[in-house]
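Of the protein chains in this complex, all but one are displayed in their positions.
Labels for the chains are A, B and C, by order of writing; each one numbers its residues from 1.
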Amino acid sequence: MSNSNFTRRGVLKSGAVAGAGVALPTIFTASSAAAYTNEPMGSSVTLGFNVPQSGPYADEGADELRAYQLAVEHLNGEGDGGMMNTFSSKALQGNGILGKKVEYVTGDTQTKSDAARASAKSMIEKDGAVMITGGSSSGVAIAVQGLCQEAGVIFMAGLTHSNDTTGKDKKANGFRHFFNAYMSGAALAPVLAARYGSDRKAYHLTADYTWGWTQEESIVASTEALGWETVNTVKTPLAATDFSSYITPVLQTDADVLVLNHYGGNMVNSLTNAVQFGLREKQVNGRNFEIVVPLFSRLMARGAGENIKGILGSTNWHWSLTDEGSQAFVKSFGTKYGFPPSQAAHTVYCQTLLYADACERAGTFNPCGVVEALEGFEFDGLGNGKTTYRADDHQCFKDVLVVRGKENPTSEFDLLEVVEVTPVEQVTYDPNHPMFAGGNLGACNEGA
Amino acid sequence: MLGLNKKDTRFLLIVIALTLLTPIILQPFPEGSSLAQFNAGYPDLMQRFAIFGIFAIGFNILFGLTGYLSFGHAAFLGVGSYTVVWMYKLLDYNVIWGLPLAIITSGLFALLIGFVSLRRSGIYFSILTLAFAQMSYNLAYSVLTPITNGETGLQVYTDDVQILMGANEPQSPHFFGIVMRENFWVADIGAWEFTFNNGYYFSAVIAILAFYLSLRIFRSPFGLMLRAIKTNQTRLNYTGLNARPYTLAAFVISGMYAGLAGGLLAAMDPLAGAERMQWTASGEVVLMTILGGLGTMMGPVLGAGFIKYFENIFSKINEQVLRQWFGFLPDGLEGAVVWVAEYFVGSGWHLTSGLLFMLVVIFLPGGLVEGGQKLAGLFKRGKSDEDIDDPEHQPKQSPHVAE
Amino acid sequence: MGLLEVKGVGKRFGGLQALGNVNLSVQENSVHAIIGPNGAGKSTLLNCFVGKLIPDEGSVLFNGQSVLGRTPHEINQMGISRVFQTPEIFGDLDVMENMMIPCFAKRDGAFRMHAFEGVENEKELVEKAEQMLIDVNMIDKRHMNAASMSRGDKRRLEMAMCLVQDPKLLLLDEPTAGMARADTNNTIDLLKEINEKRDITMAIIEHDMHVVFSLAERITVLAQGTPLVEDTPENIKGHPKVQEAYLGEAH
Partner (left out) sequence: MDAILLQILNGLDKGSAYALIALGLTLIFGTLGVVNFAHGALFMIGAFCAVSLQRLLSLSFETVDPTRTDFLGNPLKVKTPYIESWFGPETGAAIIDWSVPLAILFSIPIMLLVGFIMERGLIKHFYKRPHADQILVTFGLAIVLQELVKHWFGANPIQTGAPEAFKGSFDFGVLLGFDPNLIIYPYWRMVYFGFAAVIVAAVFAFLQFTTFGMVVRAGMADRETVGLLGINIDKRFTIMFGLAAAVAGLAGVMYAPINSPNYHMGMDFLVLSFVVVVVGGMGSLPGAVLAGFMLGILESFASMNWIKSMIPGIDQIIIYLVAIAILLTRPRGLMGRKGVMED
């Protein structure tokens, strides 16, 4: 069916609305004027920040939103510029993106793939967003990434840790700055082996959904490669609140390490429960019983209080890093909001800058141009050291932080300490690695 | 006309007109104006209005007519969606295969659940349906991932078989080449912009058919029996009628409506998430029905529109927008107003909807339809009594009694 | 052989013998009253006829067929209609809708999926229902909400709903309870007329002796779950046992 578009929307509208500075929605229509979905016609460009505002991850969503607002300020030349000053690419001028003022719309993903897609669609269809970003869970990221691929806009993933996001569900229009489960495993395993010995017996509790499985698979593979034995892997329902009935069976095995493949409220509860049941004081074969939380989130860790002390995990970024970029970011975020940013805030700030920079370098908002500019892009100064956006799967490759719950925190934010920065080489994998196989990036879609 | 009496025909025609003109009606504010935020005439939301309207219409056949409160209808919604996406994966993107099958599978599923659940009544029935739906959701999210793709939601991959896929076929859901997500016309009239979307009109036509069918059911002997079940099952039994097959039929029909709605969701957007089956989704359709007006023809549709509007429009109003609106106020006052308003919009949209549920239930026990009638009554006071008669021409609500 | 043959029916609730060895025969086209003091088991017996209770022993034959083990709606379809002590009507529906339901039940049986044709297009049944409303003098109330009517009207409506089914046997559970004397007399006339014009057999449970003696052709007196005697009104009036067990106390 042909699109009968009788109006010359661009011509008609540019005069009427350009002055008002509003981007015009043109999604899904073959418009004679727009070369690609939601091509910004006026003096501004609209980005869509799609974050959880309700549901269990709402606090992370709120922190992401703060970082987005900060990023928009910096892009528009307000504030102190944050990491724009330390970013290795100097394409950004502080005059918006490609001279257009950056505006944004926000939406609530509710941490449900349906709601997230509805919200993203409304940004694309109604508000004319040319890029969608955000999210705090993998299900949502994958769902929205798929949508953006179909609609022909760029998706810059927020916090998503599942291997699938850049594995079996990777999409040409989607990019992930955050690290993934495989990297967590690859970074953690050597540290675990070095500290706890290479003959440990691990017991896994795993949230019973896709992300949990990929993390369990990754950790099992990387620890077993170093000589650990996996005693058991037990799936726990997502809706579980009390994990006592999953923790007590651990007591009856000869396992001496408990790996909690949980996130958010699940992590807080399972860790608290594990500590309640005295697992940290437990001795097995003359050695201390240990608990590992492969994916740490400082925001969430607060809910577990002092239970996280001494527990090893990995994280994408932490505000206590002392490199130039991190410090600049913490300074401008902390000055504005009064507390340090979370890893979720950091990753979405980076994603926004990276997108803007790619547009500048490509000289267009056209998704295909952006994809080309981002693929294989090497950069530095965004808090993670030298980083590459790999062209094969649109995954960022950078150093991974192994962290530990701090024994003597000096403030309510000072919960984690970095014990090791695992170099990027150690966490790099082949794009066709079995854990990531099965997907197909496809071709970039510019829509319209 | 169409087997309806004059009044119903007029009613149906009004509904058809409203449905077809939705893209215009929901876009009352010019683009670029600060009120454009409240426009709802974009394809995704309009599709949702139509689809959740179907869901609520079907649910009303069960709950509104028989009084059996099911807390598990989201399960049928989910089954419908999964069926359609599976048809995409196995055959091709033409929705013609999936939609009828969605109705059939959800109907069979409803038959199974209904057969068991309808052995009990009252809250025991509600809990049985809730239990079945929660089991479906929990399993779909975890153990059944090979079928449902769990957390991510079922979607089409490039390596799926798609045996009927033609060379030039669109790579997204379509109906014999009419691609759902495409607009056939985007009209710019002055500062206004109206989007006429294939998917919306596809859903709208189905919604009208669904509405028409439900109108016929309401006016049929079968509908009469269902209402009789709600008011007095004892008398029904002693009048020689077997309530069970009637309730079961109503349950299955409303399950099929839910399956159709679920299928359409997947027809508009080829992804089926497990959250569709969660109890909150079942609760949502209950809210829609009661909010709009239980047992009325138009109420559930209004309720569905109301809730989806809040979810999609209010959640998007953020601080930036508020500051824009209230920027004309003096600084201190602006801050205060924005601070208060932030409770209710953006992430506070749940709060607003919770308050509205309460207000509607407290002051308009008959739902929005009752509110509309009261309003109409005010305007029509001068006219004869007969004109005030509502288009629903419902029997008067009996006094509400707790037990 | 009567239309309703009750043989040796017994029913106990826990330790209580509610009914014991009840024998009773309701002849075709007759009006048969069952009387007895409170707690004599009249309602229990009635419930055994309509499928609400299943007796522990004995048999209940209607038209030569056993009703035991059948559900209320099956028994109704066999031709037994029941009027309740407190009228059971469809309160949320209007009078005409109340009348249409038994019409459909009669024509279509216990279940039929007729979900597409409008109720108002069933001309034949509408006429039948309207005629019945005319007969019971309620045609002017046909659009009234049933719940909003007076108790007497509700009872008349319920009776009309039963009659429109042309039952072979009509069971009435204290049809004049709580009525004023004038209404009671009207009801008696109505019932007489029904019995005579429509050839409907009736079994009545009643407290009011005036009603019983003006209507019944045969009377069964029940006391403590067993029939004391079954006879014509004239004989019952003078029966010493009855005087002693029932009338003596009451009057």
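Keep in mind that, in the parts below, contacts are C-beta pairs under 8 Å (C-beta built on N, C-alpha and C of every residue); 3 or more make two chains touch, one makes a residue touch a chain.
The model shown is predicted, which means the values in this text are computed figures rather than measured ones.
Every visible chain touched by the undisplayed chain in the complete complex is listed here: A, B.
The residue touching the chain not shown here, chosen from A:G305, A:P423 or A:G438, is A:G305. When the missing chain is restored to the complex, the residue among B:V84, B:M256 or B:I290 that touches it is B:I290.
Mapped onto subunit B, the footprint of the missing chain covers residues 67, 69, 116, 119-124, 127-128, 130-132, 134-135, 138-139, 142-144, 279, 283, 286-287, 290-291, 294, 343, 348, 350-351, 353-358, 361-362, 365, 400-403. Along subunit A, the points of touch with the absent chain fall at residues 54-59, 62, 208, 232, 234-237, 239, 241-242, 244-246, 248-249, 251-252, 265, 268-269, 272-273, 276-278, 281-282, 299-300, 302-307, 319-320, 330-331, 334-335, 339-340, 410-411, 413-414.
In this text, only the chains that are shown with their structure count from here on.
If touching chains are joined by edges, the resulting network of the protein chains shown is an open path. Most remote from subunit C, judged by the distance between CA-atom centroids, is A.
Separating the CA-averaged centres of subunit A and subunit B is a span of 33 Å.
Centroids of subunit A and subunit C (each the mean of its C-alpha atoms) stand 74 Å apart. Subunit B and subunit C, compared by their mean Cα positions, are separated by 46 Å.
Residues of subunit B in contact with at least two other chains: none. Taken together, the subunit C residues at the contact with subunit B in this complex read 50, 71-74, 76-77, 81-82, 84, 88-94, 97, 100-102, 104-106, 108-122, 145, 147-148, 158, 161, 165. On the subunit A side of its complex with subunit B, the touching residues are 1, 3-7, 9, 12-13, 16-17, 20, 22, 24-26, 28-29, 31, 53-54, 58, 61-62, 65, 69, 104-108, 112-115, 117-119, 121-123, 125-127, 137-139, 142-143, 146-147, 150-151, 164, 168-169, 208-211, 235, 237-239, 438-440, 442. Contacts from subunit B toward subunit A in the complex involve residues 31-32, 36, 39, 42-45, 48, 138, 141-143, 145, 149-153, 155, 157-159, 172, 177-179, 181-188, 190-191, 193, 195, 197-198, 265, 269, 271, 273, 275-276, 311-312, 315-316, 318, 320, 346-347, 349-350.
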